[in-house]
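Shown here: the complex without one of its protein chains, the others still in place.
Chain naming follows the written order as A and B, and within any one chain the residues start at number 1.
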Amino acid sequence: MKHLLTWFGIAALAMVAARAEAPTLMAIRNARVVPVSGPAMARATVVMRGGLIVDVGEAAAIPPGAWVIEGEGLTVYPGLVDALDSVGITEASALEAAPAARRPGMGAPAGPTPAAGPPPAKGPEDRPMTSSWLRAADLVKPEEPRVATLRSAGFTTAVSYPMRGIFAGQGAVIDLAGERGGDMVVATPAGQYITMRSGGFVSYPGSLMGVIAYIRQVYLDAGHYKTVEGMYEANRRGMKRPDYDRALEGVMESPRILLPADRKVEMDRMIRFGKELGQATVLYGMQEGYRSADLLKGAGMPVLVNLKWPAKARDGDPNAYETLRTLEVRAHAPETPSVLEKAGVKFAFYTGGLTSGREIKAAVRRAMEAGLTEEAAVRALTLEPAGIYGVADRLGSIEKGKIANLVVSKGDLFGEKSEIKYIIVDGKKFEPEPESEAPGSGGRGPMTAEVGR
Amino acid sequence: MKRLSAAAVMVLAGVGAARAEVTLIKNATILTVTKGTITKGSILIRDGKIAEVGQSVAAPAEATVIDAAGEYVMPGIIDCHSHIATEAVNEGSVSVSSMVGIPDTLNPEDIYIYDALAGGVTTVNVLHGSANAIGGKTVVIKTRWGKSAEELPFEGALPGIKFALGENPKRQGSPSVFRATNLRYPATRMGVEDTIREAFNEAKIYQAEWNDYRAALARGEHPEPPRRDLKLDPLVEVLEGKRLVHAHCYRADEILMLLKVADDYGFKIRTLQHVLEGYKVAKEIAAHGTGASTFSDWWAYKEEAYDAIPYNAAIMTKKGVVVSLNSDSEELMRHLNDEAAKVMKYGGLSETEALSMITINPAKQLMIEKRVGSIEVGKDADLAIFDGHPLSNYSKVVKTIIDGQVYFDRAKDVAGRAAKEQEKAQLIAKEKERARKESEGQRRARPGAGEQAPKPEVAQ
Partner (left out) sequence: MKRLAAVLICCGVGYAADGNSFVIEHATIHPVSGADIVNGSVLVKDGKIAAVGTKVAAKGVRVVEGKGLHVYPGMINSATELGLSEISAIRETNDTNELGEFDPQLKAEVAVNPASEHIPVTRANGITAAMTLPSTEGGQGIVTGQAALIHLDGWTWAEMTVMSGAAMEMLFPSLEAPRRSFLAPPGAAGPPFREVKKAYDEKMRRLREFFEEARRYRAAKEGNEAGLKRDLRLEAMIPVLEGKMPVMVVAPREREMKAALDFAKEQKVRMVLAGCRELGKLGPEIKAAGVPVILGPTLATPLEQDMPYDHAYALPEEFHKAGIEIAFGTFDVQFARNLPYEASMAAAFGLPKDEALKSVTLNAAKIWGVADRMGSIEVGKAADLMVTDGDPLETRTAVLQVYIDGRPVDLNNRHKRLYEEYMKRP
């Protein structure tokens, strides 16, 4: 009893300090465990120490002195991973780090940011809308409000990116808890977030073809840069030193690129573009994935599926004429995961602007109603994103040695009446914060001031 | 429409349309354009090519037969100036935008491809816009509706680049709705000329740098490579005759200016687009060997179009210029045959000359006349079948054929409409039903207080 009181005392303190209790030794017992990497265990124990999983199994022993969570009636899953987000990055920090990434010549949204953007770019040499060197790892902050929101929805991990501009910057795999930004970072850089946004009519690039040409030129420049750097390194004396170009540096250190593709024609275009650039490519968006299975299968590129299914605009004209394709996409987009599962296309989910656990669960359930198996749904939020980002050795499943990221629910995670009980991040236990009443009112999160594509 | 595998695409692209199919069109009035008119004639199509044309054509038993009794067959229409099938038209930010290109943004699902087919158009020169003196790269496509972006381009057709003179490229040099500040050079027609000269001057220097580099490599040296510049590459291709220039222009002065710049830098203007005052300098255009792709009767929509006359095509034709009629419009494109009839009205050209304006002449301008533009043995089976004479306003397209394959069939289009409407109605009903259920579900599932969570305890 005394112990329990102490526990509550710590818990209360933790709440006040917005920090989780951090017992170094913790176990969940008598729970159903879904490791993802292997078959589910009906009644097993997961033991964690120092933020890592040290034992898991039906016969796993609970070391003395461990904090124990009674798992009777609960199911333990690997912590969920949001494969593409900007969680943890505040607009202010990103802007401060890279004002040039903004759309030139356009006014900024109201607020403390400067009123006018940079002057119009006159060509690729101006490196317009580029902040490729920005690292999410340097920008994330645990106190950014969406960190807690997403964590409460069962996410222990996200791949967070700066999202402004064409070459927005380098993502990082982050855990959704920590005292300082640095504590959160699991792996960096995770990849370069690329968009097809253009600078408007007056600033280069001002069109989709301009954006594509710009990206192509940047990669050509990077190749040339590397060659010249190499020549210089081999023979510094007597050779003019090459100019340092942080835009190219940023591009070159990114292990993969993320290219946007919602429509089938965009998928086709971006698949060819990714191959042309010779970069490891991950496609994101996928609204028309339901009609593009062969195309995606043939491409052999992993894809990130936006869980925010297209929906009729709430504030649109109720009598607006809608094309068959528009209606079809709204009806069939949630079939995308199921179609990809059947076709054997590697895919992961991202929350794409959904703000609450309830919305996210509803979106996953919608995909399951459209034929996605529960197993694949869980994988697309755990082991698949971990695999796509090359961190499956540390994340994405409940295995000995992996990071102690877990989500504990009552009932199947995506069951209608399920309820998330605990989220464990780096071996620290959290309980979900209550959701706000108005769903979807929060908007897209911190990086959405700029118009999306 | 399942997408073909990459390998299959290569095969298809290699041989045009590699299907061992035989089709016979019979009982038609055939307007060959280059070889006269054949009444009650037949066209035999084999493997996407025209195999035989004449009044008595023997067809194998397995041939698919199209009975065109009472109908007219003409070569598929070629539109030498269009902006369909692309998701971008203008890179308007800079005065030289040769680094961008339409091939990067082709959209095979653009509905205007289908509309073009429905107007008998089978080949289209898809151009960059006219916002800059030197615009982006262009591409010739066939209107193969249902195929992928890679399957649209006309195999073997030379790539192009758009130039633009006059009001459009200089517009951003003066304060306007486009720009209030940060004005863009040029603001005058003199500046437009200079912009083109500067670009080609730069291209020549760049070309020389690369030539020097390659020569050094050949000598076994290891020099520092020049930087690839996507803006200058296409201009070097123009200088080397590997890329065709399609230049938007209106006034006689700017037309002459451009021909002179081209002569000075040693390249050719392949087509002058719009060229509404071409009739004033037809002699010079003909002497340069440049084609003219014009409107039938557009005029007075802007200052530089005030001297435009519907006799333009006729005058230029009479003075030895190869002239085509283009659309530059998703609408006009659907009845270029009616546009062609206007050169008979204005300037008294013949039926054949009229039809040539939208078939063999644009084919010549795009240097694809060995493949398309007339009904001749060996050419691509790109055909438009009309229910009456195509130069009559009362006629309409009933079938459009590309590479021997029917891509548009009016009867099927009409027959399929009800099903499409029904499909839409079903989708709308389903969506409404879902919305209803969801709002119901939300009302029911207002979460009450969850059960007490099991309390953790400390193991002894």
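One rule holds for everything that comes next: a residue touches a chain if its C-beta (ideal position, glycine included) is under 8 Å from a C-beta of that chain, and two chains touch if they have at least 3 such contacts.
It should be emphasised that the depicted structure is a prediction, and the values quoted were computed from it without experimental measurement.
Only one of the listed residues, A:R127, A:R197 or A:R216, touches the absent chain: A:R197. Touching the chain that is not shown, out of B:K283, B:K370, B:K412 or B:K437: B:K283 (per the contact rule at the top). One chain of the complex is left out; on subunit B, the residues touching it are 111-112, 114-115, 118, 177-178, 279-280, 282-283, 297-303, 305-307, 309-311, 314-315, 318, 330-332, 334-335, 338, 341-342, 344-348, 391-396, 413-414, 417, 420.
Looking at subunit A, the residues touching the absent chain are 103, 106, 197-198, 200-201, 313, 315-319, 321, 323-325, 451-453.
Simple rule for what comes next: only the chains that are shown with their structure count from here on.
Inter-chain centre distance (subunit A to subunit B, centres taken as mean C-alpha positions): 40 Å.
Interface residues of subunit A, counted against subunit B in their complex, comprise 3-4, 7, 27, 62, 64-74, 105, 119-124, 199, 201-210, 212-214, 216-217, 220-221, 224, 227-228, 231, 263-265, 268-269, 272-273, 292, 294-295, 298, 312, 322, 324, 327-328, 330-331, 410, 419, 421, 431.
Contacts from subunit B toward subunit A in the complex involve residues 2-3, 5-6, 86-94, 97, 99-102, 104-109, 128, 136, 148-150, 172, 178-179, 182, 184, 222, 224-225, 227-231, 420, 423-424, 427-428, 430-431, 450-451, 453-460.
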